[in-house]
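Of the protein chains in this complex, one is absent; all others appear in place.
Up next, subunit A:
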């Protein structure tokens, strides 16, 4: 069923905030079954692009399709296939982890028995069972990321869109998240995530797009984009900006 359509297709997505261009026409085709990294410096428009792709922010121009379903024209079907973990967005954090999962599951129209079973499994795997009735608001940053991921995974989406999943996560939790995402992709799912951590992207992704100043600068498989250099070198070259100091700052050394 996912053969002919890309898992996520963006065409000409553009957004302005108060006259300032945040995203200036982004085209992207994410093949089904790929592990897709969206790279970009701070303020490149990663979050804005992903928000428009999943139906959280209405674009000024352009459109997005999830497995061939128009996100803005046929939101019901598109959102059914989609799992999202937005960045910087609060969860309903006055619920405990289990309650939050139950809420998300039922909201997705799932059978209560299935919700119970999957929630217990997810909490167990993500080592959140010990938190018990602790409210999510009192979780640590890493725990919040993990419960957010669990909420996005619960209904078994075909496409997972994650905004900065490894931000502020300790190495142990990060390894756990990586492992889960890896299994998800091996099992036929598609992951799109944004990051500015090169190591993670290089290690995980099959495809990479580099976003800067609201447009896609480089796109392709990891090998295509990287060539024979390191991803970091390519990134710095594409994004521009200064990476070494010259004569200034002499007073730093004494």
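In the analysis below, a contact is a pair of C-beta atoms (placed from the backbone, for glycine too) under 8 Å apart; a residue touches a chain by one contact, two chains touch by 3 or more; residues count from 1.
Keep in mind that, in the parts below, contacts and distances are computed from a predicted model.
*Asks:* For the chain that is missing from this picture, which UniProt protein name fits: "ABC transporter permease", "3-hydroxyacyl-[acyl-carrier-protein] dehydratase", "NADH-quinone oxidoreductase subunit K" or "Cytochrome c oxidase subunit 2"?
*Replies:* Result for the unshown chain: "ABC transporter permease".
*Asks:* If I consider the whole complex, including the chain that's not displayed, which of A:57, A:125 or A:219 touches that chain?
*Replies:* Residue touching the absent chain, from the options given: A:57.
*Asks:* Give the residue, chosen from A:93, A:202 or A:237, that touches the chain omitted from the document.
*Replies:* Looking across A:93, A:202 or A:237, the contact with the absent chain belongs to A:93.
*Asks:* For review purposes, identify every residue of subunit A that touches the missing chain, sorted by number.
*Replies:* So the residues of subunit A touching the unseen chain are 18, 54-58, 75-76, 79-80, 82, 84, 86, 88-96, 98-99, 101-109, 112, 115-117, 119-120, 123, 132-135, 137-138, 151, 253-254.
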